[in-house]
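Note that one protein chain is taken out, while the other chains of the complex remain in position.
Note that the chains are named A and B in the order they appear, and that numbering of residues resets to 1 at the start of each chain.
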Amino acid sequence: MAMKTKLSLAIFLFFLLALFSSLAMARKGREVKDPELETCKHQCRQQHQYTESDIELCTEKCDKYHQMKKEREREIEEEIRRKKEHEIKRSSHHHEEEEEEEEGENPYVFEDQHFDTTVETEGGRVRVLKKFSKLSKFLQGIENFRLAIIEAEPHTFMPPRHLDAEAILFNMKGRGIIGLVVEDKTERLNLESGDIVRIQPGTPFYIVNRDENEKLLLAVFHTPISTPGNYEEFFGPGGRNPESVLTAFSWEVLQAALKGPRKELESLFDQQNEGGIFKIPREQVRAMAPKKSIWPFGGKSNPFNLFSTSPIFANQYGRLLEVGPDNDKSGLQGLNLMLTFANITKRSMTTVYYNTHATKIAVVKDGEGHFEMSCPHVSDSKSKRGRVSYHRISGNLKPGMVFVVPAGHPFVTISSKRNNLQIICFEVNATGNKKLTFAGKNNIVRALDHTAKGLSFNYPPEKVDEIFNRDEQFFFPFFEEPARADA
Amino acid sequence: MAMKTKLSLAIFLFFLLALFSSLAMARKGREVKDPELETCKHQCRQQHQYTESDIELCTEKCDKYHQMKKEREREIEEEIRRKKEHEIKRSSHHHEEEEEEEEGENPYVFEDQHFDTTVETEGGRVRVLKKFSKLSKFLQGIENFRLAIIEAEPHTFMPPRHLDAEAILFNMKGRGIIGLVVEDKTERLNLESGDIVRIQPGTPFYIVNRDENEKLLLAVFHTPISTPGNYEEFFGPGGRNPESVLTAFSWEVLQAALKGPRKELESLFDQQNEGGIFKIPREQVRAMAPKKSIWPFGGKSNPFNLFSTSPIFANQYGRLLEVGPDNDKSGLQGLNLMLTFANITKRSMTTVYYNTHATKIAVVKDGEGHFEMSCPHVSDSKSKRGRVSYHRISGNLKPGMVFVVPAGHPFVTISSKRNNLQIICFEVNATGNKKLTFAGKNNIVRALDHTAKGLSFNYPPEKVDEIFNRDEQFFFPFFEEPARADA
Partner (left out) sequence: MAMKTKLSLAIFLFFLLALFSSLAMARKGREVKDPELETCKHQCRQQHQYTESDIELCTEKCDKYHQMKKEREREIEEEIRRKKEHEIKRSSHHHEEEEEEEEGENPYVFEDQHFDTTVETEGGRVRVLKKFSKLSKFLQGIENFRLAIIEAEPHTFMPPRHLDAEAILFNMKGRGIIGLVVEDKTERLNLESGDIVRIQPGTPFYIVNRDENEKLLLAVFHTPISTPGNYEEFFGPGGRNPESVLTAFSWEVLQAALKGPRKELESLFDQQNEGGIFKIPREQVRAMAPKKSIWPFGGKSNPFNLFSTSPIFANQYGRLLEVGPDNDKSGLQGLNLMLTFANITKRSMTTVYYNTHATKIAVVKDGEGHFEMSCPHVSDSKSKRGRVSYHRISGNLKPGMVFVVPAGHPFVTISSKRNNLQIICFEVNATGNKKLTFAGKNNIVRALDHTAKGLSFNYPPEKVDEIFNRDEQFFFPFFEEPARADA
C-alpha cells in the first residue's frame, strides 16, 4: 500500500498539472479549431471496415461529443469567471477576517490598513474606512455609514464635487473654508476646530485649507442615499484631474447643452489640475474667504461648534461634550445622529458605561490611550446552555484610530500617562439614547433595589454599594501617581 | 519543451474529458457496487506471499480507502449541488450581467427581456420588471420596488385581487375603470390618461378597459410590505382561471365558513374564466361605469391627474410636470415618492442635470430618443489612487423601455427628429429632492464663486460662465435644423 501511495504521489502531481492545464486550455480553447475533434473524425475516416454511413454516423458522434465537451468547458469557464468575480467582491472582507484573527479577534478597533486611500497627492489625502459590514460581521447594523478622513496641507484646494450621501463634516483640526452651492450662489463658511457642517446630498461643495502652516484635518461621516454603504463623488467642473463628471457625455450632447464650439469645449475639458487636493497661492485663499455670509442653519454666519458647547459631564479627570438631534442649531435635526467629544485628562479614565440606543463610531483626535469593551458576541461558550460569557475587546489608541462601540456594550477609555486623550464620536441611532454607568454617582447597580441587589450579586447589598459608588461622576483617575508629576 | 506541450495538449484534453466523466459518475455512482473497490480487494487476495492476516489488513485498507474516496465524492457532489442551487438563484442576475456586457455594460436601461410576463391572454398581458437588485448590483438601493406594466385590450376585465404591496397606478394611455373595495362597498373611478390612483395594501381592486377600440396601458409601481422586493397577487373571488385564493382551503373549512352545501361550493369554485384579463360585452362595461362616486382622497370623484397640473418647466423644447408627497390631493402623502412626466419636443433635449435625493425609475410612454448618463461606478480606473473616472451609460429609447437614474448621477434625454419623447417617472426617496442643472439658467457652475470656478476649471471664470450659461432653462434644442421643417 505504501508503494502504491508513493507511486500515486508522482502520478497525481502530474494529473494535477493535467487538470490545471486542461482548465487553462478550456478557457482559451474556444477560438481555435479543436484538434481532438479533428482526430476523432480522422479516426472515423480511417476505419477500413466502415461503410460510408458508418463513417457519417461516427463523425456525427464526434461532433455530438465535441459539442457536449464544449458545453462542459463553458460551464467550467463560467464557474471560474464567477469565482473570480466572487473573489473580487469578497476580497476585502476575507482580508479583514484574516486580519482579525491575527490581531487577536478585534473586530471593533481599526487602523490605517482598514482604510482605502481614495486621494493621495502632494496637497493631501482622503482615506475612507472600509464598509463596516466588511470590517466585521458584528457591524452589519451600521453598514450603511461610511467614515472618511480628509487631510489637506496648508493653502490647498479640494475642488467642487457632490455626493450621493448625506454628509456630516467635523473639523478636527486646523482652519478651513467650505464653499457650498446653495440655490444660485456659493455660501462660504470659515471652519474652525470643532465646527460641524451638514452637507445635504447632491450639494456641490469645495474645501480650502486657509492656514499657511497647519494641516486641516476633517472627519466626514456619510450616510449613502442610493446604494447601502456605498457613495460616490461627482466632480462637477471640467478638467482631467480630477476628471469631470461631464467628460462621460458625448461631444454631441455637450455641444448641444453648452452651445459652445467644440474646440473651446475640448480645451476646457482637457485642462489639467494637480489632482484631488492641490496647492494654491495665498491670494486665492484670501479671495475665497467668507464675507459675512448668512448661514441657513440657525441664522448664524458660522457653523455650529461642538467645542463651544457646555459639557454634560466635567471634572478634573475629563470633559464630555455632546450635540444631538434635539439641538435646533446643530443642523442635525432628522438625522438620528449625535456628535460627542471626550477629552480625558492624562492618567484618567471614563467610567464603565454603555449607550442604551446609540452605536458609537469613535475617532481618536489626539493623545494615546487604551480601550476595553465587554462583548458577548465573540464568546465561544455562547452555545452552551444556560451560560452567556463575555469577551474582552481591547486595544491601544493613537491619533487617527477608529473604534466602534455597539449599543448595550459596556466599555472604558483610558488616557496615557503623557497626554490627554481626545476622542470625536459619531453616534448613530441616537434618538432616546442614555449613557448608563456601572460606577460613580448614579450608577445602575446602586439603582437596583436592596433585595434584588443581594440576590443578583449573592453578596451583601451594602458591600455592593460600597464598591460601586463613589463621589466622582463619569471621569475617574486611573494611574495612582498625581497627574501633574508626570511628563 | 514545445513537444512536451504538444503532447500534453492531447493528453490534457483526454483528462479533461476524464474529469468531467468522473464528476458525472460521482453523482450517479452511489448506488452501484464500486468496481474499483472490488478490484482492490481482488488484488489483495491474489498476492501469493500474503498470509491470511495480511490479506485481511489489505482488504481493510481497501475499505478504508474506499470510504474516504466516497466521502470526497460526496463532498464534490454536495459542492456541485450547491453550485447548481447558487446558479439557479443567481441565474437571472448572471444572465443580465452577460447581457450588460453584450449591450456595452448598461445596467441601467431595460427592455422587454428584463420583464417577466405573469399574465398573457387574448385579453391582455401583465409584465413585471425583474427585481432591481437582480437586474444590476448598482440598483440594490431600490430593490424593494417593483414596476409592472398592464396592457388590457378594449372591453376587457381584470378580476378582483389584492396585493401585499402598496401600489401606485399610473394610467399611461387609454380609458379605464378601477373598482376598489373600500369598507363595505366598491368605489369605482374612471381612469383617464395621466390619472394616478393609490391602492393601499390588501385593498381588493379590479380593472376594466371601458374603451371599445383603444388599449389601456397602466404602469403600476409596487412597494412590497412583507418580503423585500417581492409581492404576490391574491385573487379573492372563486373560479379556476385565475385561481381563487380560497381554493387552497380544505372543503371542511370552506363548508364551515361559507355554510353552503358542498355541491354548490364545488360548482362555484369550479367556474372557469378566461384567465387574468378577459373580454366582456359592452353592457357589462357600462354597468360598471362609476356613478358620481365620492373619492376618498381630496374629496373628489376623480383620481388626481398628473397631465392637468401646471408644468414646473416649459418652453418650446419641452414640458416637465411633477407631483410629489407635499401635494395634498395626489394621494402620495407619506410615500416619499414623486411622479413626473417629461414631454420633450422632437429634435430637443433636457439639460444635463441630476436629482439630489431621488432615484428616478423612468418608463418611455411615447416617441423615441436617446439617453446618456455619467456614472462613476462602472469605471475601471476607480481603483487607482487619486483618480475617479466616469463612464458613459447610454441607450436608445423607445416606448415601453425603462431606465433608472440614481441620485447624484448627471444625465440627459434627447428626443428623435420625428417624435416628441414622453417619459413617465416614478422617483423614490423624493422628500427634499432638487433638480440641479449643469447648463442653462441657474446652473450650478454659474453659482460657483469666481475664484473657486477659476481654480476648479483651471480656465478663466468668465469663459466658463460663457460656456455654461444660456437663456433657455431645462429644455434645449438638440438637432440644429428647425424642428418644424422635419417630418
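Going forward, a residue touches a chain if its C-beta (ideal position, glycine included) is under 8 Å from a C-beta of that chain, and two chains touch if they have at least 3 such contacts.
No experiment lies behind these values; they were computed from the predicted model shown.
Asker: Which is it among B:119, B:149, B:407 or B:445 that touches the chain not included here?
Answerer: Of the listed residues, the one touching the omitted chain is B:119.
Asker: Looking beyond the chains shown, say which of A:109, A:245 or A:352 touches the absent one.
Answerer: Residue touching the absent chain, from the options given: A:352.
Asker: Residue by residue, what part of chain A touches the chain that was omitted?
Answerer: Contact residues on chain A toward the absent chain are 8-17, 19-20, 61, 83, 87, 90, 94, 138, 140-141, 349, 351-352, 354-357, 359, 372-377, 385-392, 394, 406-410, 412, 414, 429, 432, 434, 436, 438-440, 442, 444-453, 455-459, 463-464, 466-468, 470, 476-478.
Asker: Touching the absent chain: which residues on chain B qualify?
Answerer: Looking at chain B, the ones touching the missing chain are residues 1, 15, 17-19, 21-23, 25-26, 34-36, 69, 72-73, 76, 79, 117-121, 157, 159-160, 162-164, 179, 181, 183-186, 188, 200-204, 206, 224-228, 232-239, 241-250, 253, 256-260, 264-265, 267-268, 271-273, 275-276, 280, 284, 287-288.
Please note the rule applied: only the chains that are shown with their structure count from here on.
Asker: Taking the mean of the C-alpha atoms as each chain's centre, how many Å separate chain A from chain B?
Answerer: Comparing mean C-alpha positions, chain B is 30 Å from chain A.
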